[in-house]
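Of the protein chains in this complex, all but one are displayed in their positions.
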Amino acid sequence: MADFFINHWGWWPWLSNLLAGFIQCNLLLLVPFVGAMFFVWVERKVSARIQDRLGPTRTGGKFGWLQLLADGLKLITKEDLMPGGADRLLFKLAPYVSFVFSYATLMALPFANGWVALPMNVGVFFIIAVLGLEVFGVILAGYSSASKWSLFGAMREAAQVVSYEVPLGLCIVTPCLIAGSLDLITIAQQQSGWLTNWYIFHDPFTFIIFWVYFTCATASVNRAPFDLAEAESELVAGFHTEYSGFRWLAFYMAEYGSMFTVAGLGAILFFGGWNGPIPIMHWLGWAYTPDETHWRTLGYLANLLGCLNFIGKCVLGVMVMIWVRWTLPRLRIDQVMKTCLKYCTPIAAVMFVGAAVWTYAFPGGIWLKSSTPTGEVRESAFADGNNNEALMTSQQSASTVAKDEAR
Amino acid sequence: MNWHTVYFLLFSLTACGFALAVVLSSNIVRMAFYLVLSLGATAGLFFLAGADFIGAMQLLIYVGGTLVLLVFGVMLTAQSPFISMKTHGGDWILAAIVGGSLLAILMQSAFSMPQWRVGPATADQATIATPTTTIVGEGLLGVRVDAMADASAAQQAGVLSGYLLPFEIVSVHLLVVLIGAAYLARAKRRRVLREAEA
Partner (left out) sequence: MNLLTEPIGAAHYLAVGAVLFVCGAVCMATKRNALGILMGIELVLNGANLNFIAFGSRLLHADGTPSIGLDGQLIALFVIVLAAAEAAVALAITLNFYNNHSTVDVDRADELKG
């Protein structure tokens, strides 16, 4: 986008870079803002139907879709309270810390082929790292509220999130192992093609790992059966007891943003991301092939449809989380810890070993035909920006040496 | 004054400023929070220097793991706000003298070598980076990919063998250390009760 500004309109480079960054950041900011509001409405409607009632039906016509706007207005106009004994700086800072880390993960999440705010070849790693940092906002909120329930809720939630990072990491690493890369765009592109290319169908181990991933992701964002730390019947509201108005909205957006991120991560890792069940874009010739560098209108359209496909999968994932929340009873904190340490972690570890052995035994997959062979993906990891020939050939010979040694 | 310098100044001032705040603050929770920000800025400096994998590891392990552990420790040993553990004035002066002289020596030696002061020739070279994840991963597996181009000189320098042995040692070390730490910190309520009865 910055190149467009510089080359077509002849603006100063620093201004066009700044403007391009600003526009992209704002587009991404729409995801937690609009997404949170939309998911709140969806949650109220879905939970209502599950509980055999109707949900909001008055604001905005039959479906109450303006309820979300009403909620947002109410939260913004509420009185800004702060407990008397609260640590003022940390109290004010905590919601923003949570929101910033939740938003930072969205920067590394690709929405279509090449549509990512921060193209990193360690995208998966970055997302895991930043998801683990969200716990600081929670701890700060709990501590600075100077309230028993907040502190208990915050410590329980922090312990839960940190414990569930271990099986979450193992679950995330398995598709990366199969794809041969940590780059999210590469992982999703490897699954382009038919429905059977998706990693969830790659081998039975990955299939089970997806369900463990879903459990750990739900626990990681403190949702569904694992929301003891913020449950109304337990701890008033946990770490955000003393928060109201816009500060609470920041926490809420952080939570729904994280739900969107883990759903999106699951979609990319296991369900092919923006690649649909049927490779229509490839048949029409609209989608970008790996060698292309030129921008095409039809390619843009294919990417847009892929983006909608991806968002559809994310919304589906979040809806399943909402559905699970209102169906299953809540787990006690010791049950939560037991699930992590006694069930999720061993299952994830065994499935990881199984998937690794499967990938070693059947390198191309049995019924899975990736768009690019895994060897080629691994080779291209050595290419640098300049496509330095000497560097690539020396490193390619090194990797062939490594392959010979491995054999 | 290109973008590289701007970002370097941003990250380094954040890191140094919050490190100073850690020293000067007396509230232990605020110290922990300032340390988080300081180490996060250090991770940013790692990214700027081209070590993207190490920067991500810093965020994941150091900030997301070690510091969370530290904050848990702070919460578990929290004492009433009336107990103040402030350092005496004399200690501060002594520490300032020793710290200041150490800083002066280190700064002088950092800027003394001309080879260290010469940055990359063009601004472009300062920002193009090859991804290091695969190279670091292969190095940990024992294959030094970056030394392959000049294998004989590398073999003479002894760097061709890779880091597989340290990797395995560190893995076992972590396991042993964490089991030991968990054993050390276990709740020993029965003993305290017996002492209270006696």
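In order of appearance the chains are A and B, and numbering begins at 1 in each one.
Going forward, a contact is a pair of C-beta atoms (placed from the backbone, for glycine too) under 8 Å apart; a residue touches a chain by one contact, two chains touch by 3 or more.
Bear in mind that the values here come from a model prediction, so they are computed numbers and not experimental data.
Peer 1: Going by the stated contact criterion, tell me the shown chains that border the hidden chain.
Peer 2: The chain that is not shown touches these displayed chains: B.
Peer 1: Contacts of subunit B with the missing chain: which residues?
Peer 2: Where subunit B meets the chain not shown: residues 1-2, 4-5, 8-9, 12, 15-16, 19-20, 22-23, 28, 31-32, 35, 38-39, 42, 45-46, 48-51, 53-54, 57-58, 61-62, 65-67, 69-70, 72-74, 76-77, 79, 83, 85-87, 91-92, 95-96, 98-100, 102-103, 106-107, 110-111, 113, 115-121, 123, 125-130, 132, 135-136, 139-140, 144, 146-147, 159, 163, 166, 170, 173-174, 177-178, 180-182, 184-185, 187-188, 192.
Following the convention adopted for this analysis, only the chains that are shown with their structure count from here on.
Peer 1: Averaging over Cα atoms per chain, report the distance between subunit A and subunit B in Å.
Peer 2: That pair's centroid distance is 27 Å.
Peer 1: Touching subunit B in the complex: which residues of subunit A?
Peer 2: These residues of subunit A touch subunit B: 87, 89-90, 93, 120-122, 125-126, 128-130, 132-133, 135-136, 139-140, 143, 151, 155, 158-159, 162, 165, 182, 378, 381-382, 384-386, 390-391, 394-395, 397-399, 401-402, 405.
Peer 1: Once bound in the complex, which stretches of subunit B touch subunit A?
Peer 2: On the subunit B side, the touching residues are 27, 29-30, 33, 36, 52-53, 56, 59-60, 63-65, 67-68, 71-72, 75, 128-131, 133-135, 138, 141, 143, 145, 148-149.
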